[in-house]
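Let me begin by handing over the structure; questions about it come next.
With one protein chain held back, the other chains of the complex are shown just where they sit.
Note that the chains are named A and B in the order they appear, and that numbering of residues resets to 1 at the start of each chain.
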Amino acid sequence: MAETKQVIVSVKRQAGPKEGARWEEFSLRWRPSMNVIICLRDIAENPVTRGGQKTTPISYDSNCLEEICGSCAMLINGRARMACSALVDQLEQPIRIAPMSKFPLVRDLAVDRQFMFESLKRVKAWIPIDGTYNLGEGPRVSPEIQEKGYPLSNCISCGNCLEVCPQVNEHNQFVGAAIISQVRLFNMHPTGAMNKSERLAALMGPGGIQECANAQNCVHACPKGIPLTESIAEVNRDAWKQALLGWLAG
Amino acid sequence: MRQPKIIVVGGGLAGLMTTIRVAEAGIPVDLFSIVPVKRSHSVCAQGGINAAKNQKGEGDTVDKHFDDTIYGGDFLANQPLVKRMCEAAPGIIDLLDRMGVMFNRTPEGLLDYRRFGGTLYHRTAFAGATTGQQLLYALDEQVRRHESEGKVKKFEGATFLSAVIDKGGVCRGICAMDLRSMEVKTYAADALVFATGGNGAIFGRSTNSVVCTGSSQAALFQQGVDYANGEFIQVHPTAIPGEDKLRLMSESARGEGGRVWVPRSPADKRAPRSIPEAQRFYFLEEWYPKYGNLVPRDIATRAIHRIVYQEKLGIDGQPAVYLDVTHIPRETLDRKLEGILEIYEKFCGVDPRVEPMKVFPAMHYTMGGIWVNAEDQATNVPGIYAAGECEYQYHGANRLGANSLVSCIFGGGIAGPAAVKYAKNLEKGAESTPSAVFDAERKRQEEKNQKLISQDGSENPITLWRELGDVMTEHVTVTRINKNLEMADAKIRVLQERSKKINLSDRAKWSNQTLNFARELENMMVLARVITLGALARNESRGAHYKPDFPERDDANWLKTTRAKWVNNDIQLTYEPVDISLIKPRPRRYDAAK
Partner (left out) sequence: MSSTTTQPDTSYLLRKLHSFTGLLPVGAFLAEHFWSNSSALVSRAKYDATSQELQTIPFRLIVEWGGIFLPMLFHGGYGIYIWLRGKSNVSAYPWVGNWLYVTQRYTGLIAFAYIGWHLYTERWLTHGTSTYESVAMDMQNPWYLTFFVVGVLASSFHLGVGIWNFLCKWGLAATVRAQQAAGQFGALVGVAFSVVGILIILSFRFDWHPFSAYLPPTK
């Protein structure tokens, strides 16, 4: 057998939000169907750099390991993607791993995406039910609506669409594609539609839908293949109609 | 009037349902979770959620759902509460529907149902192949709504370390650690509800998420909260082998017509598609003609083990069998199973619509858990409640597919109001507890941290964890042999000793994930022993617990609940009778009509 294959991984390290950043390189033993999470675990088990220097295990977020919880987004070879589904064999080496740049850094690869959850609050991303006691069945929903809504409800709040958006940055508070798409989802539902105008109004506030400049990066970066550009267009149409009507009707 | 205060630990389905119920009662809730609750393990559930709505006119009833659940659980579950759950299930589906879950629909706009393991009825409502995600989001959204109204305060990125229990043995709050600042703090509350999920990490690799360590359950156990039926661990028959995780291939693949097979001849090296029908061995269909590919999980798992280890018929001699959906129209696959098929494609690089999947059993679910009473999810410690996968109540010796989500929501729905009632009736609330009680607990936990950070040693927590997982998977899953169980227990105790020499290799006081993991590992080992000792003692075969040396169910001696207690810093097993007042136990056989 040939000598064991190695995987070279280069990780951007930063001990905290205010510390300086540096890159560390690691050489790991290759195994079949290895992904980036396995690399990070290998490093945790033996935190020694390629140069033989002792270091600390890497901080990062992960949970489901099957691309459904949205925890493990990071920049892998410069692109925002999920670490658990990033297979080593499909990546160019050395694999460069860095934290997302549009969210406050916690440590190493872990970032704070609270902004997205706050935005969900602001647009009332929920169905306003009266209570959890027994009130009978929900409204009928046609299979067509279901087939449109289901993909939208797959958003895992990973933040990739914000990370790749040129309009999301420190100069402005753009909520990003995910939130706009959620507004479309809730406005589509028969009960959710009861808050439709509030959601649209929220999206016409500072950092709202107007910040979108149609670069359409979001739709390429979304691991769930959500039709984000379609969502943005539809919500945009509803929004200006509401603005115009509100203005005409006073 | 005194305003009570409730803490919920865990924000999966069970924890969120509890939170909503408490908030609805107008009581403030603090919700603690390691991960942002939207990222809880419940998102992994794929297949669906059960309720006997008889939407397909097959004559399904609540009683049949109840009977299937008890029978599937091999008569180890206390029956009255299970019956209540089955009665509540249709209402739970309605509620989720009202919350906007994008369930699959019939042309009339009603919910669609599919068939799942252990039943002959289409009883499982589903949202594509990501039902758990969809349900969790619906509850998450409702909690966010209560949060924006100021009724719920979330502590995400904080881990529960221990309960604060006063001299009278009453729980008064929790001690938790912020996973960024690593600060240890206590929080007072009149009642706690635990909904911390499963314990797959004890087995190293499983279908569970990373944070499913069972650590809080173990921490509570060591504070006097009893743990029941720990030995009942469900191994799912079909998972995709992987080094970091065994990714589930949901039962829904078989529910939609997927078939399990191996080549009849072990020497057959042809590509699966070129093997003719007659030379394929559909062993589940042949051995269990009535339920076929949809026999309960324990049975399918053992059948696959038999094929691989006894009959030596694993594909290419490997521990794997085919799960084949290639005969199902692509359109159906994409509409009903897209989510799970994508997982296979993504992680294996093979399109399962074209080529049969290779799967093997994997640890999946714990039927055992925190002991709770048969009425309202209360544990034996006053003020502590539990709901969801972390408690033991609903699934007996084996859980039926799509029954967990319903039990999580049902359990949470009971635990919330029960905790509120308890808190309201308390004569003296947590606010009158002397602060010394809180300070003492905080100090105890801070000292643990300090010790771990400062100790010098040669052991790596991840290595120890891998070893723990290997022992548990090899000896304490599908086939259990007393000699091996004894060995496993001895090995765990050695690991416990070795863990005293853990070297953290990270002494930072900020976002130190290694420190937290080392703490969890200690707890996992305690729970591992509870599971192993429970299995060792139970000399029979029942549900997921299978001993070749005791191949029969033994109702005379073992129709009883294992209840582990922490006495003098060690595990003590006690037993209590099972409430079988509604359905008389009968033999459980899936090769014939029941």
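Rule of thumb we're sticking to: a residue touches a chain if its C-beta (ideal position, glycine included) is under 8 Å from a C-beta of that chain, and two chains touch if they have at least 3 such contacts.
Not measured: the values here are computed from a predicted model.
Undergrad: Touch partners of the unshown chain, restricted to the chains that are shown, please.
TA: It touches the following shown chains in the full complex: A.
Undergrad: Given that one chain is not shown, which residue among A:M116, A:V164 or A:C222 touches it?
TA: Within the whole complex, the residue contacting the unshown chain is A:V164.
Undergrad: Among A:E24, A:D42 or A:E234, exactly one should touch the missing chain; which is it?
TA: A:E234
Undergrad: Which of these, A:Q14, A:S62, A:S85 or A:N217, touches the one chain of the complex that we don't see?
TA: A:N217
Undergrad: Could you please point out the chain A residues that touch the chain left off the display?
TA: So the residues of chain A touching the unseen chain are 78-79, 119, 121-124, 164, 166-167, 169, 171-173, 175, 197-198, 201-217, 220-221, 227, 229-230, 232-240, 243, 246.
What we mean here is this: only the chains that are shown with their structure count from here on.
Undergrad: Need the CA-centroid distance for the pair chain A / chain B, whole Å please.
TA: 27
Undergrad: Which of the residues in chain B come into contact with chain A in the complex?
TA: Residues of chain B touching chain A: 17, 20-21, 24, 35-36, 38-41, 43-44, 91, 94-95, 97-100, 102-110, 127-128, 130, 133-134, 137-138, 141-142, 144-145, 147-148, 180, 209-211, 242-245, 247, 343, 346-349, 413, 460, 462-463, 466, 505-506, 508, 510-514.
Undergrad: Could you please specify the touching residues of chain A with respect to chain B in the complex?
TA: 15-16, 31, 33-35, 37-38, 41, 44-47, 54, 56-57, 59-71, 84-85, 87, 106-108, 110, 113-114, 117, 120-121, 124-129, 131-132, 134-143, 146, 149-150, 153-154, 156-157, 186, 189, 191-192
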